[in-house]
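Okay, so here's the structure we're looking at.
One protein chain omitted, others in place.
Our next item is subunit A:
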Amino acid sequence: MTFRRATAGIALVLGLATTGVPAQAADPIKIGFFAPLTGNLANFGERFRESVQLFEEQVNAAGGIEGRKIEVIYEDDRNSPKEAASIAQKFANTPGLVFAVGSFSTTASLAAAPILTEAKIPQVSPSSSHPDFPKFSPYQFRQNTRQDKLAPLHAELVVDKLKGKKIAIPFFQDDWGQTTANLTKAAIEQRGGEVVLIEPIAPNARDFRPLVSKIKALNPDVIFLPVHYQEASAFVQQLRQAGVTTPIGSPDPLSNPKFLELAGKDAEGILLYTSFFADDPRVKAYVDAYKAKYNRLPDQYSALAYDSIAVGVNAIRTVLQSGKPLTGENVRDAIASAPAYEGLTGTTKYDDEREVNKKSTFIIIKNGAYVLY
């Protein structure tokens, strides 16, 4: 099968398979998916893929959309803008592909954006957090809430809930971490808090002792931690090891079962929020199905990817039911004008800027588990 796929790829590259016949009504509806499935950020991309695959199976097991099956084309972009652009071209040259999910980081998503836009393929990214991402063109959507809408929540968490006056913010050095840290700093200062340290943590860094010593000397009342879970777990371990007991607040990426596993007892007491809470009875069906298939709990990223493809498939269904031709343009309009959709991570209702505003729940880590705060 691998070999067949390889030869199919070669044929495509040679341009032999590109002049497709008009899609038959019984043909599967093609959906593109791209994310980092290998390399540095593969752990996130893998979460996306698992959910999208689960969704694909569930839809097809239920008879597809209006009797037509869906077929997701999975591609690995290695978080490289170059690969993302090539994948976008591949999608643009795949007849009948009307919707794409991806990618994880904004840069990979945006490298694909111009090509997908030109091909009139709507794109929903589960997690691109750059403030300008959906502004690129009317074809870009996302599932995560824009950071400036979350900043007041962060300030509330740090200043009101954790009673912080002097706050340290070590942040992850990517577009998400940088935006979050800067906006949160402004929001904290607006509420009368003081940010005594704001410093980036390099991706894949593991040694935080210099930073920990610095934080220890500054003696803040609260540490706000917009850092992905792998680096964050090493950070909190080294922080606690140094005898620093300062309370920690964090945004949603730490609501991840893997974080609990990695950080162990040092994760105790961290206060955070999430838009996806696995113990919520409303998401039980999904959590059970995911656990049965992959033998681990879903995290927020899996849930966001599930909602991303769900939004697209709903739009495709709307287009089919309306009797309009199934084109990327019509799917885009259907996504933009879709009624509020209750997903796993909250309500998706795109505003004029193609942004969502999802509600978050405060949770705290107690006895090695997330519980409602």
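Throughout what follows, contacts are C-beta pairs under 8 Å (C-beta built on N, C-alpha and C of every residue); 3 or more make two chains touch, one makes a residue touch a chain; residues count from 1.
By definition in this document, contacts and distances are computed from a predicted model.
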| item | value |
| --- | --- |
| Missing subunit (named according to UniProt) among the choices "Cu+-exporting ATPase", "Cytochrome c, mono-and diheme variants", "ABC transporter permease" or "NADH-quinone oxidoreductase subunit H" | "ABC transporter permease" |
| Residue among A:Asp27, A:Glu46, A:Glu189 or A:Asp280 touching the omitted chain | A:Glu46 |
| Contact with the hidden chain (one of A:Gln178, A:Gln300 or A:Thr345) | A:Gln178 |
| Residue touching the undisplayed chain, where the options are A:Gln89, A:Thr327 or A:Thr347 | A:Gln89 |
| Those residues of subunit A which, in the complete complex, touch the missing chain | 2-10, 12-15, 18-19, 37-40, 42-43, 45-46, 74-76, 79-83, 85-86, 89-90, 92-93, 105-108, 110-111, 114-115, 118, 130, 132, 136, 170, 173-175, 177-179, 199-202, 204-211, 213-214, 216-217, 230, 233-234, 237, 241-243, 258, 261-262, 264 |
